[in-house]
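Not every chain is included here, but those present sit where they belong.
Letters A and B mark the chains in the order given here, with residues in each chain numbered from 1 onward.
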Amino acid sequence: MPVETALPPVPLTVEGASVLHQMMRFRWPAWRALPAETRAAILDEATAALTALEKPAAGCQSGMYSLLGHKGDLMFVHFRRSFEELNEAQLKLARLRISDYLEPASSYLSIIELGLYESSSDTYADLARRDIKPHSEEWNREIESVLERHRKAMAPRLWPEIPGAKYICFYPMDRQRGESRNWYQEPMPDRQRMMKEHGLIGRRYGGEVRQIITGSIGFDDWEWGVDLFAEDPLVFKKLIYEMRFDEVSAVYALFGSFYVGLRTPASGLGEILKV
Amino acid sequence: MPVETALPPVPLTVEGASVLHQMMRFRWPAWRALPAETRAAILDEATAALTALEKPAAGCQSGMYSLLGHKGDLMFVHFRRSFEELNEAQLKLARLRISDYLEPASSYLSIIELGLYESSSDTYADLARRDIKPHSEEWNREIESVLERHRKAMAPRLWPEIPGAKYICFYPMDRQRGESRNWYQEPMPDRQRMMKEHGLIGRRYGGEVRQIITGSIGFDDWEWGVDLFAEDPLVFKKLIYEMRFDEVSAVYALFGSFYVGLRTPASGLGEILKV
C-alpha cells in the first residue's frame, strides 16, 4: 500500500500547558550552618516568591511538594503557557537565595496531552470515505478543525490548575517496542481498544484520584509523564496495580522512577525547613 | 468477553503500616574532625531521639541497623500509620544534628501488604455465581466486606512491631513482564498455584526467619519490598536460594539491591560511631 495514501497510524493529540517537574535535594548541613537571621531572610524571600507562583494565573502556576525518600526533598511542579515561560520559572527559582541549598536531583519536561484515539479513527475513516488524501492540504485543514474543536471542548483539562489534593504521585513511562511485542506496530483499532479498556479502569477511580497525562516525546527521556493526585496515597497503588493487569499496561508499559510527595503551600516551607 | 463483566485479574490485598527504609552513608572524616564534646552532644541528642522512636507506640516505630558494605553505614526502618507520618519521621531525622553526618544513599517507600490470592478466587467465583456484576455497587460492597474481615483477622500482621531479630535483609523486587513470560498475563489460577507453592517453602523456614512483605506499586521503583529478619544470616541465603528454583521466582522474579545489617538499639549508636 503506497505510504502516502495509507491512513496514518499516529493518533491525534491536543496539547495544553507546558509542564516542568523539578526534584531537589535539600542541603541540610549548609542550611543548618547558617545564622538564624540569615535563614529567616532567605526563607522570607523564598516564601514570598513561591506564594506568588502558587496562585493560578493565566495558565501559570507552580506547586511545591515534600517528597518521601532520598530521590529528593522538594518537588516543584510548574504549569506554564510555553517552554519559554518554564525556562523563566526555572531561572527565577535558581536566582532565589534558597537555591544555594537546593541541589537538582532530577526533572521532567513535558506538555499536557490528550490522546484522541476514538476521534482519530472516526476522523481518518470519515476523510477516507470522502476520498481526501492523507496529508493533502484539505486533509490538513480538516484535521486542524477537528483538533481545534477538541482544544476548545477540552480546554479545562488542557489548561488545568494543579489539583489541590494532599498527595502527588509522578512517574514517566514508555510504550514497549520489544522484538516481538511492539506498541507502535499494533494496528490502530487494537491500540484504540486497549486504550479504551485502560480508560475504563481509570474512570472507576475518578472520584478518588485525579490524573494528568503529559506527553514528552522529543522533550525528555520517556514518552509520557503521569501525575496522580489523591487524598489517600493507597489509591495510587490500587489504581496502578489494577491497571498493570490490563493488556496495554501488562504488555506495553515500561515505567521509570516514582516520586511521591505531600502538597506543601509556600507558607509551609518554613515549617519543613525549620532546624 | 466484555471487559466490564469479566472477573478481575487483580488479586485482593489488604494494607497496614506505611514503611520507609532510609540507607545512609556516614561522613566519618567530618565526624572525626569534630571536638569530642561536640560529638558527645550530637550523640546525646540523636540517642535520645532514636530511643523515643524505637519504642513501638500506636503503630509507630523506627529501627536502626548497622549495614554491611558500601551501600550505606546505617539503615533506618520506619513503620508509621500514614505517609504523612513517614514524612514527619524523615523530617524529624533530618533536623537532628547527627544528620549533618548522614548522607542519604538510598531509600524505599512502601506499605505492608497481604496478597489474598486464595480469597480473591473464592470471592470472585462466589460473586459470579450470585450474578453480581464486577465493579457494580453491590460487588464493591461485598468486596469491601471481605477486605474488612481480612483486615481485622490479619491486624497483627498488618500492624506488626519491627521484629527484634539480630539481622535484617531488605530487597525490592518486580514480577517479570517479558515478551514471552509475563506474570500479569498469567491466568489467576496459575498465579494462585505458583504463589501457594512459593508460600510452602517460606512456611518451612517459619521458625528461623520472619518475613514482612510491603507493596510499592505507585510508591517506589520496584513493585514490592521484602524484609527478612533472622538470628542467623545464613538463613537468608538458604531461603532465597531454595525459592529461586520455584516457578514464581525462577521465571517471574526480578531483584533489586540487597541490604544486610545488624539491629542496633539507639543506645548502641555511640559504640558504632566512637572514634
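The rule we apply is simple: a residue touches a chain if its C-beta (ideal position, glycine included) is under 8 Å from a C-beta of that chain, and two chains touch if they have at least 3 such contacts.
Note that the coordinates shown come from a computational prediction; the quantities given were computed from them, not determined experimentally.
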{"item": "Full count of same-sequence chains in the assembly - 2 placed in this view", "value": "5"}
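We take it that only the chains that are shown with their structure count from here on.
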{"item": "Intercentroid distance (Cα basis), chain B paired with chain A, Å", "value": "29"}
{"item": "Chain A-facing residues of chain B, complex", "value": "3-4, 8-10, 13, 15, 20, 22-23, 83-84, 86-87, 90-91, 94-95, 97, 99-100, 104-109, 111, 135, 177, 179-180, 182, 184-185, 215-221"}
{"item": "For the chain A and chain B complex, residues of the former touching the latter", "value": "25-26, 28-29, 32, 66, 68-71, 73, 166-167, 169, 171, 178-181, 197, 200, 204, 228, 233-234, 236-237, 239-242, 244-245, 247, 249-251, 255-258, 260, 262, 272, 274-275"}
